[in-house]
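One structure, pasted below without further comment.
One chain of protein is taken out of this complex; the other chains stay put.
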């Protein structure tokens, strides 16, 4: 059993990581870090953690203590700027769920994240952990953004087959994507019976997607009145290849990514609360463009599930160990 | 006072038309048609129609009787195929809210609507009633589709200034857009906590938009877990013009369409239950594209409000008479 | 035209008051107070306030300046504790939408509101402004709580006809009832696909209801994943009277409160965004109890609509002037 420390366990991604670690046969929860809950029992975060039948769960400690706990795996669930400034453990696997280590080029942080990266020299030590891209390596892994995961799962396998100009990704996310901190924009009185795009043309996942496709894309995210889940609708033009076929072949053996049969449309509801992905491929009668739709859970494959998948890859386990991939709940 | 007959008053669009007619100072409800409710009092449709303070409202009659009532204005709120087959009154204004008379070319009906138009020779008698395009004319008006209204309000004024290839319109609509007939896909158990695109690349509003822009577009509609309202996110490339400025000038005097200040994002919630429109214009840092976002209510400006606006235009009234354009409800 | 000052215009109730004042034929907006928005144009609160066609709306000023503006009508939309401590204007009508002046007995504030009332001697100067109870009087009016309004409209007319022991009021409210300040409990990620009671057995509207019924009640409020609207399900036992008949007679001439026909069930959706009320009366086959269901909009009849109705009463206008009582929107 590898021991696990979660840094920032009281946020949405942290809680989901905790969920996956508790269900994982080869991981053992060792340190539960949260500056706001330090000293409290785990059930303060969620009463379910105090139920009968749960294995013993440690109390919360500070994030600094969790970082220094000497765990075999450290999962960072703090903000971009906090993560960028952390002294990461000098041993063990570290997966950073923030954007702080996703780019080789520190200029991206000034241009798109709004802060100067405090440790630009460290950036080359991190790999980009989207397991389906095969880049997960070393002991320091930058977990991809939720939107970038959806866009890259849909487009990376066909990047060489499409026109690099004019790619549009219109994405829609549930509200947990906005983080747990209460804001005017996340108030239910604003969100219910509403939908709106945000950070239009300036969202930091645009350069992340571009970095791995090799060309720029127009990316417009929207917030939906749903709790969780994310759908990316991507419009591309093939240079001649049968894009459906390329995607089907690429994911033929995947237990995480499912390319749906012709005519079957991806739906949020079927991937919510899971670590799986649905992809659909459609022709546009009007223009000949191809529309690739990708659905995943922003907290599952878009965050916690992917982090655990990365840990599995690094530890040589089956990549789906401990993931939520089964079930046909209504 | 002009008399009004509503044909198909028990559907969503019909009820909204009824709402606008009851509030209109120059229109008088004369015939309330519904085959399913014929013979019933109006309050069968909605208990509010039986409240104190309402002006007397007639009982429902059959659609055939409403059509034959000799009203000055006939509003058709039935399905595409039913509307196409109707004997429209030989006098008075007729506004058809279906798609049955939006195209000059009858082939569109076979290709995109799935039926052969029974009266192709009649199509040239109808004008396309998007008042902001200035085409409303004659006594027979085809009311535009809800998505087409949003896309054309956003793009028609700039059609000559943008690249005609690669225009993408990603639209999201509330569930009333799917009509009142219960279907598996409109069951709340499917819709809640879900979002999915539909008729991807094959929706009949794509040729409607194209017909008035002069070029084809990629159009992808989605259904949202909201009751009403519609948002269209349009990605275009300018040929050089300042697209925001063109739109601001075009709508400078409009009381229906509001081009929001720089940085202000259109929201469903602010146009819901109204006949107004919000447009926002944004630059895409990654690619130089321009993103035009348009929000309106699918049952307001996207249906009933627009029908009344067309009637106002034909009767020489202020185009906003009787529309829902004020209010700052939360 | 009477001039109006709104104190706390940037909260939910304040914005709704603003909506009603702008639509009111006998009221003129004079001072728009908000400490957080002082100095800003009205369109900062809502872009609709900057649209074409709006009458000129003044900039925001501080709440203190609005209070001191000398308006004919002052509407207080601040918290209980702030309102209790205010120097109210020495002339003109003042309507307080908070709970600060709803009780004669200052002990209620310590017991149920959690603060000592700073001006207990002033409490007798205020009347309880539920117009249907006929108590609105003098120039200082305490606007009732939203839940109390629903419960009292349902039960006050039958209070003498029911057993005073064992009355249960189970209420459900939209999220705007929780106010505009972002909190963990109002985050959409918590609210969506969720429902829970709150302040169970300790909510401050319980003594407010009891004060006007003459006996204590069990009151349990719940928060719903809806934006606005409130439904109170009240269970009572008749002492013999036909409770439906008593209610029908009481509201026979009301244009605000509608007792629905037998078998018709009140619905949130039909009262949302209105100042009207629906009441339904039902028999319980199992126990012989009577179930009275009351639906209203927490921001309409439950707050802003009622405040304007009180102003109308005090100015001798038709009580429904400027209210939102018509329309049959879907």
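We call the chains A, B and C, going by the order they appear; numbering starts again at 1 in every chain.
One rule holds in what follows: a contact is a pair of C-beta atoms (placed from the backbone, for glycine too) under 8 Å apart; a residue touches a chain by one contact, two chains touch by 3 or more.
Just so it is clear, the model here is predicted, and its values are computed rather than measured.
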Of C:26, C:137 or C:269, the residue in touch with the unshown chain: C:269
Of C:130, C:178 or C:224, the one touching the omitted chain in the full complex: C:224
Full-complex contact with the absent chain, from B:227, B:285 or B:301: B:227
Absent-chain interface as seen on subunit B, which is shown: 12, 174-176, 178, 180, 182-184, 186-193, 225-228
Contact set of subunit A toward the excluded chain (per top definition): 12, 15-16, 18-19, 22-23, 45-54, 176, 192-193, 227-228, 253-255, 258, 260-261, 264, 269-270, 273, 276, 278, 299, 320, 325-330
Residues from subunit C at the interface with the omitted partner, ascending: 165-166, 168, 170, 172, 189-190, 193-198, 200-202, 206-207, 210, 216-220, 222, 224-227, 229, 231, 233, 235, 237, 265-269, 272, 280, 282-287, 289, 291, 293, 295, 330
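What we mean here is this: only the chains that are shown with their structure count from here on.
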Proportion of interface numbers common to subunit A and subunit B (over half same, under half different): same
Subunit A and subunit C, separation of their C-alpha mean positions in angstrom: 44
Where subunit B and subunit C are represented by their mean Cα positions, the distance between them in whole Å: 35
Centroid spacing, where centroids are CA-atom means, of subunit A and subunit B in whole angstrom: 38
Junction residues of subunit A - those touching two or more other chains: 189-190, 193, 225-227
